[in-house]
Structure formats: C-alpha cells, structure tokens
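Next up is a structure, given as structure tokens.
Missing here: one protein chain of the complex. Every other protein chain is in place.
Just so it is clear, A and B label the chains in written order, and each chain counts residues from 1 on its own.
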C-alpha cells in the first residue's frame, strides 16, 4: 500500500468522521473507531506541559456510544450545528499508520450566529480492519485554545 | 474509473469552482456546470423542514450566466472579496457520481475587515462530459446558518 493510497483512504475516513458529526448522524460515529480505541480531547498547552489527562477521555468504542446516548438525552444538537473543515493529513513514517491533520470547527447557533468554535490538530493512529477499511485506533484531538465552552461534550 | 481517480477529478472541479469566484473570474463559473443543470442555495433548516424552495435557484447554465451579468452590473465585487476553503468530498455510492463536500467562505471587505461569511455543505451530482471533464449536473449549497446577508446574490 503506497503513500498516495494511504492518504486517499485516510482522507475518506476523515471526511466520513466529519460528516457523521456535522450531519447529526452521531450514532454512526463510534463505528469509525476500533473496539479498543483511545479517543481524547486535550489542549496544546496541556500537551506542552506533559499533562496526560484530557478534557474528554474514552478507551473503548462502547464509551463513545455511551457519550452519543448522553448527548441525545441532553438534546444539544437541537440548539446548534457544527461544520468541520479538515486539512490533508501529514503521514508520519513508521510501522503503523500515524498522521497529523489540522482541523477547524465552525459552530452555527439556532439564531444564525456563526463562530470559530475550535481549531487544532488530530494526532491519529489508524489500522486497517480485516476488510481493509481504516479505523481509528487512537485519535487525540489537540485544541489550540485552552478556553472551553461548557458544551465540549460534543465530539470534535 | 476508480474512487481515487474520481476523487482527484472532483477535487480539481471544486478547486476550479472556488478559484473562479475568489479570483473574480465569474464569467468562467457557469462553464463548470452542464447546460441543463440545477444550482440552488438553501439552508439546513429549510432542508430539515422539507422546503423545496431555495434562496437562489437556477435550472440552466444560461441562468447562471444571467446571474453573473447582473452581479457585474451591481459592481458587488468592487466592494468585497471571498475565499472558499473547500474540504475533501465524501463520495456517495451509486450509478451517478454524487458527493457531499464541506465548505467555508471568508469575506474580506474593502477596509480590510474579515468575517466568516458562510459555512455549509455542497450536495453534488456530477457527470463526465464527452471529453471526460467533470461538470456539475446539480449543486445544492446547504448553508448552516439561516441568517443571510442581503448580498447573497453572490455564488457560494
């Protein structure tokens, strides 16, 4: 599998990831991870200081499913929507497929106001499934800003 | 034609589309559509409610050319400029090539102020011309926000 092919498949995974969140198909989102995955949201500042703890942490697909169920109960998606703009992944050499991918999220409130909600970089480790489909073994979402909205329970 | 090749050609179409608008080469914009095309701007809210009507609607390339002529007369491009940042398309399976592609538009006013003008998703149906060039048979621009600037006559 050449680099161009890996990039193509990783891009496909990234667009599907963003589409699940932005089109409010949250229930499809956990399936993009392997079962024993790591999903973490942290800040650039925390990372620089070497803090391992994140703002959000999940270490299995089941935990991601629980999070989606909680979000549905909280009805957060009724009040706002998101739009991810995801850059091209920078592949990092190694035995496993790892990549760094910049992202930006624009939030739109029900009354029409838009704002820059988050910007940062995804640090990913992905692995092909038995059928060749790439899934996230690890996605660490590193936000540039340390100032957080109370609604950060929403996947980034 | 494999998926990677389709993605490459669709990306080329998308970058050309954005470049026409952002570099003020509006006259080149209609040629990216087939003659009997659909071009529509609507909102996520309208779509959710099942409203077919859009804010802007054209069902032929000739209508798009008319729109460009009207914009030139109104001199709108003298007063502001646009920058599209277009994500990678998510290809949808099927006989025809359909795709969903996130976008973001930054507007810059003559005095230098910049703002987030629009964010949303393109719902596209594209078809290859006799020479293999892809063109839009349908582009539905779904804006996340329902609040519109009076200047929305400008293509998104």
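In this text, a residue touches a chain if its C-beta (ideal position, glycine included) is under 8 Å from a C-beta of that chain, and two chains touch if they have at least 3 such contacts.
All values reported here derive from a predicted model rather than from experimental measurement.
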Chain B positions in touch with the non-displayed chain are 4-5, 8, 11-12, 14-16, 18-19, 22-23, 81, 83-86, 88, 104, 106, 108, 111-116
Missing-chain contacts on chain A, rising order, are 3-4, 7, 44, 85, 87-91, 100, 102-104, 116, 119-121, 144-147
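As a working rule, only the chains that are shown with their structure count from here on.
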When centres are defined as mean Cα positions, the distance from chain A to chain B in whole Å is 27
